[in-house]
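Okay, here's the structure, questions in a sec.
Note that one protein chain of the assembly has been removed; the remaining protein chains are unaltered in position.
Take a look at subunit A:
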Amino acid sequence: MRLPSLSLFLLFYFLLSSCDASSQHTNNWAVLVCSSRYWFNYRHMANALGMYRTVKRLGIPDSNIILMLADDAACNSRNKFAGSVYANPGRHLDLYGENIEVDYRGYEVTVENFLRLLTGRLSSSVPRSKRLLTDSSSNIFIYLTGHGGNEFLKFQDNEEVSAHDIADAFHQMYEGGRYNEIFFMVDTCQANSMYSKFYSPGILATGSSVVGENSYSHENDYDIGVAVIDSYTHYVLEYMEKVNKTSRLTMADLFTSYDVPKIGSHPGVRSDLFERPLGPGNPNHPMSEYGRGRGWTVEGGGEWMGREIEAGKNGRAFREALITDFFGGVVDVDVNNEDDAELRLFEDSECISSPKAPLSPSTNTYSSPPSSRSSSSLLDTLDTYPFLRPSLAFILLGALFVLVFSGMTSGRS
């Protein structure tokens, strides 16, 4: 009697877990791309760096982030605050601190490199830090910002990537098992056209403005002299400040936080390729009023591809999409209550000792030990008592002067 019930329980457990198994991810990656160059596109670099900071704060390590910046705003000669990139006019937060890793910089940010990065078709000489080493259980957050238009994004002012290319790249990734789910965010003019061509499963996309509409910058800083952040990214980041590693806020909460009068353009969402629900289904789906509420003017409307099938997702007992699914490095935590792990304090002798002069001749001293091959006692005493050298020299110098001044050296009359 016990054995069949146990086996049933195990079967039930496996079934249940298998329902979630397809949407379980084990690691998070992020690809943040700023594709425009020159000083007046400071805000695009600030966008990418702001997103980079948020992504790091929420738990994705540098080894899992590919940051592509097409130009160097921090060390630009026109930057009055050299070495710093700020995203708000008060310059409260320096996004370019001392702990950032830019993987693709300057002219390395090209369409070819971007697509090769996504698909993984890189030559063997490309280092690990420039590879997207994802597997089939990785959730990837891909963020693009720059100048764009209807179904294209401009790279470096001389080439463009089209929405078709990205869609094909994503399909190659799907077929190669290089992602579990992708969250695609794009902040350019007419951004929503960028995700309109996707056809691979598991992609959730959002953009900053509909086709035919521009995205606007948010604020200027009059000391830096240019606009420092884009509107859409600013409000997204502002919302993300409420998110921490353990929050249970859902994607629906993020999308419904879009405030069109503030952002200045109509963001869009595409979730028809995404099989998980964006928010809790009961009692009222938070996304039910998406794009129809106040602020969304009638002519623009709220673009949401997949609105119709959203209701159908709830029936399939999938977990809703949390923001931390794409931004955090943590899925579930097992707290181990064992007391075996103990913290040992280092004793003083294990620390790097400060150089105490008389007893430890380190290799940096002026008296280089390898040169004193002949271990004569005089040189050894000189080494062990460093104050002997200058005092002996001083005495000899004084003796020389006394000799000369007293006339003993000038023998001739």
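To be clear about the criterion, a contact is a pair of C-beta atoms (placed from the backbone, for glycine too) under 8 Å apart; a residue touches a chain by one contact, two chains touch by 3 or more; residues count from 1.
Here is the rule we use: contacts and distances are computed from a predicted model.
> Can you match the unshown chain of the complex to its UniProt protein name from these: "PIG-U-domain-containing protein", "CASP-like protein", "histone acetyltransferase" or "Phenylalanine--tRNA ligase beta subunit"?
In UniProt, the chain that is not shown appears as "PIG-U-domain-containing protein".
> One chain is left out of this view; which of A:G97, A:G212 or A:P390 touches it in the full complex?
A:P390
> Which subunit A residues would touch the chain omitted from the figure, given the whole complex?
On the subunit A side, contact with the omitted chain comes from 355, 357, 362, 364-368, 371, 382, 386-387, 389-394, 396-397, 400-401, 404-407, 409-410, 412-413.
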